[in-house]
Structure formats: structure tokens, C-alpha cells
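I'd like to ask you about the structure that follows.
One protein chain is absent from this view; the other protein chains keep their places.
The chains carry the letters A and B, assigned in the order they are written, with residues numbered from 1 in each.
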Amino acid sequence: MEWIQQLVNGISLGSIYALIALGYTMVYGIVKLINFAHGDVFMVGSFVGFYSISIFHLGFFPALLISMAVCAIFGVLIERIAYKPLRNATRIAALITAIGVSLLIEYTTIYARGAQPEAYPDKLLPFKNVEFFGVKISSQSLFILAISILLMILLQFIVHKTKIGKAMRAVSHDMDAARLMGINVDNTISATFAIGSALAGAAGVIFGMYYTKIEPLMGIIPGLKAFVAAVLGGIGIIPGAMVGGLVLGVIESLVSASGYSLWRDGAAFVVLILILIFRPSGIFGKNVREKV
Amino acid sequence: MTTNKLLLKVEKAGIRFGGLQAVSDVNLELKQGELVGLIGPNGAGKTTFFNLLTGVYVPTEGSIELDGDKLNGLAPFKITRKGISRTFQNIRLFGELSVLDNVKVAYHSRAKHSILSSIFRLPHHFSGEKEMEEQAIEFLKIFKLEGFLHEKAKNLPYGQQRRLEIARALAANPKLLLLDEPAAGMNPQETHELMNLISFIRERFSLTVLLIEHDMLLVMGVCERIYVLDHGQLIAQGTPQEIRNNPKVIEAYLGEEVS
Partner (left out) sequence: MKKLTHGKGFWTAIVVVAILSALIQFLISGGTLNSFYVNTIFYIGINIILATSLHLIMGITGQFSIGHAGFLAVGAYASAIMTMKLDLPFPVAILAGGIAAGIAGLIIGIPSLRLKGDYLAIATLGFGEIVRITFLNIDYIGGASGMQVRHLTTWPWLVACVVLTVVVITNFTNSTHGRACISIRENEIAADAMGINTTYYKVAAFVIGSFFAGIAGALYAHNFYIIQPTNFGFLKSFDILIFVVLGGLGSMSGAVIAAILLTIISTFLQDYSETRMIIYSLVLIIMMLYRPQGLMGTKELTSLFKYRGTGKGGMPNDNKQTIA
């Protein structure tokens, strides 16, 4: 029975990874940039949620929405200030900039408020265990799962049914052609950053509620793992990021459950290296090769 | 200069990318010393065919033999060492390296000194590097590039870059040279010089040349035989005269203009 509980934990954790991974994958799909700062947007979202709840005494849902809105604006600012001027630079210059932005956010946060962790208020939601055939599942896990699924459905709707979604798909397919077709590429890219960052912000609040402890460097490891999830699913592919996140969460929980909990953080990177070597295009990806 | 010895034999070669059959069922033979053209409308699969010959892509069907050696599945650098060298449609020089160093890179596979002898500056290193440098300079003189020895390749004028790329390909000591649109972006004067250069190197190095070109004047002017590729398949072959009058070829080209 404990295995099933671990599986449920894994799915909850995985849905957090999936939410962060969506931002990575959307941004990579559109500007071919590994946005290292994405994990830090997740951290900022978590803190915004925390302050909304603890200082302004807001409930969970208002806090979630505020955090998503703040992160969306933050993501667009990062893109406009740091990444946009580099759109025609080498990939390496862009990657180094992204690492720089990531560190800047982390250490500015520490500078502003110190490195000490905060305890997330945990009485926001009714906490009780639901029993399914003798397996105890916390209502929180179910709740997290429900919100994540809701957000992902919303995202699918935006990408496939709205005008901005169409523009995003067009730009990621061929930026120059999209521009010639009259699509405002700059705005589309900003919108992608906004949506991806909003999802990361939501993930931040959910993470805080689930793990109850947040700190300025909390974005690094989940950020990297979400990236692994994006690669696992096939980077640039939205359903891939969801599946990748869930798979990774389950793998980690199973590693913990098998008694190797200290190795849990290593598992993601082993998965990463294996997938990069044997199937670099990911589970859902197609092989693309350089034209000669 | 053309002998009857068969140098390159391509049998039913083709490649499929997922659902797309980019090149299929190509049969092509080159005799030693021949200068042969490969033409066809845009997207016909000409460059893809070069990529099959040089190992950039591994053919999914058919076989490719050079001098009786099977080349299928060999890594590109091994194919180069077996004697096929090429230039690229979009020039691929080592931009930050000097003109001299670009050519030296082509000599690398014949270098006699090991990494260790270079690291510890053993006598082998000095003799090997000296030999390489002398050969490379001599070689660049043939191409009238000796005035640019220490210039970065990326700073050369366009025409000279094309020239350097051909020089570099030849420095790898090929039996078969593949030229991918060498006249692209050249004016008539430069194209004319290029035609002379191709004829010259062919005699000087007793070389077999396969040439992709859009400039019909150049192809018809220098090639002895021509193969025509359309939609990944050979649709015609023959002398320039035969090709000019071949209805299939005319249709392939006209079809392109209409669309």
C-alpha cells in the first residue's frame, strides 16, 4: 500500500515539475533558449504567494492569481531587458546571459530579504485524508493535481483555440515566415514568456503549500529537474512537458520508496543523461538534424 | 586523361527521412579523370546526394563504392581519408583561422606527430609541423593565395573564399572532388576564372570531379557528361548536347519556372 501512496506523492510532485517544465518547453520552442532563470521565476512566485497570504491575509486562490500575474509581468520584463537584445546572438551568449539572470534574481532576493527560509501557512485548505480501498491519500495531493490539470487544460485551450496561441505556434515553427505573415513576433514571444512564467508562479504557490518551506535558492533544483522533464518529454512539445514532469516525479518517488532517498536528486540527472544519449529528441520528439 | 578505370560506383542509392524519400534509386558511375555535372531544379536532392557520398547522411538503401571500397556507413572523416573531398554550397571555412591554417587542417590526417610529441615539443613535432607548413604554402601558391597566408579566412573577399575552399578540399588529397555550386554568387568574370581553375586543377592533380551547378553556361561548358536529378530521382544522363535536347529535362526545369 505504501507504494501506491508513494505513487500519489510522485504524481503530485510531478505535476509541479510539469507546470514549471511547460514554461521551459514553450520558451525553448519559440526562441531556442534554455531559460535558466525560469526556476527563479518559480521561486519569486512562491514568495509573492507567501507575502500575499501572510501580510495581506488573502486566501489561497487570490494568492495564486496574484502570484501568476506578478510572475507573468516579471517574465516579460526579463525577456524584454535581457533576452530580446540577444535574439540574433549566438546560442552560447544567450545561455550565459540566462545563467547570469538566474543568479542575479537569486542573490538580489537574498540581498533584499536574507537567505533564511519561510514557513508557508498550511491551514489554507481543509486537510484530511481520503481513503481509497485502504490507501490514504491526502486531500492536498488531490487538490494539487486538480489545479495542475486545470491549468494544463487551460494552456491547451490557449495554444490551440486562441489567436495568440496560433501566433505562438506559427512563430515557433518559422519566425521569419510568421513575421512576413504579419504576426507581431515580439509580442508573441512576450506572451509566451508571460504564460510560461505565470505557470511557474502557480507552481511556486502550490510547491509552498505542499512542502511548507520556501527559500531564495529553492528554484535551482526544481528548475533543473523541470528542465529534465521538458527534455524527457521532448523539448518544445507541450504535452511532452506534462508527461515528462509526471514521469520524473514518479521516478523520484519510487527511488525514495526503494530506500535510496539520498540518491533521489541524482535520479533526475541520470535520467537526463540517459535520455540525451539514447533519445535526445525525447519521448514525443522527432529527430531533427542539421542541414548541410 | 579520362581512363576507363571505374572510380565511383553508386548503385540504387537512396535515403528516406521519416516519411520523406529525399533521394531514391540513384545509379551513377564516374570513370577516373572525368568531369561530370549534376544538375536539377531546386530541391531535387542534389546536395542530399553529396551528403550521401560524403557520409554526412547514411544511405538507407543501395551501395556506394569508391575504387572498389564500400563507403556505406563510414564516418565522414573516414570517407575523406579514402579519397572523397568536397566544398559546400554555403561556404564553410574555418573563419577565425588563417588561410594557411585552413589548408593545414586538411593536411592533418597525414600528420606524423602525435599529441604527446606536440605537448612535450619532441623533435617529431618540429619536423612534422615544418613539413606541413612548407607543403601548405607551396599549395597555396598554386591557387595564388600566398599573399593572404596570415589573413583570417573570414576576412577574405567572397571570390577568394570560394577559391580557398576548393584549395582546402584539394589539400586533403582526394581522388574525387565534389563541388557544390562553386559559382554561386559569382559574377561572369569570376565564373570564367573558376572554369579555368577547375580545368587546371583537374589536370594538375589528375582528379575526378563531380559538380553541382545552377549556372548552365558553366556546366555545359566544362562537363563531359551530365546527370539530371528531379524529385530525388535520376531522370536523364548524357552529354551536354543530349541533355539540352532531352524533353524530360526541359519539362523538369519548365515545371519549376511555372510553379
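Everything below uses one rule, namely that a residue touches a chain if its C-beta (ideal position, glycine included) is under 8 Å from a C-beta of that chain, and two chains touch if they have at least 3 such contacts.
Just so we're clear, the structure is a prediction, and the values are computed from it rather than from any experiment.
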| item | value |
| --- | --- |
| Touch partners, limited to displayed chains, of the chain removed from view | A, B |
| Residue among A:Ile34, A:Val48, A:Ile137 or A:Ala226 that touches the chain left out of view | A:Ile34 |
| Residue in contact with the excluded chain [from B:Pro76, B:Gly159 or B:Gly238] | B:Pro76 |
| Among A:Glu79, A:Glu106 or A:Glu252, residue touching the chain not depicted | A:Glu106 |
| Where the missing chain touches subunit B, by residue | 47-48, 51, 54, 56, 75-77, 80-81, 85-86, 88-90, 92-98, 101, 104-109, 111, 113, 115, 118-121, 125-126, 128-130, 132-133, 150, 152, 168-169, 172 |
| Footprint left on subunit A by the chain that the document does not show | 34, 82, 85-86, 89-97, 99-104, 106-108, 110-111, 220, 224, 227-228, 231, 262-263, 265-266, 269-270, 272-273, 276-277, 280, 290-292 |
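The rule is simple: only the chains that are shown with their structure count from here on.
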| item | value |
| --- | --- |
| Whole-Å gap between the CA centroids of subunit A and subunit B | 47 |
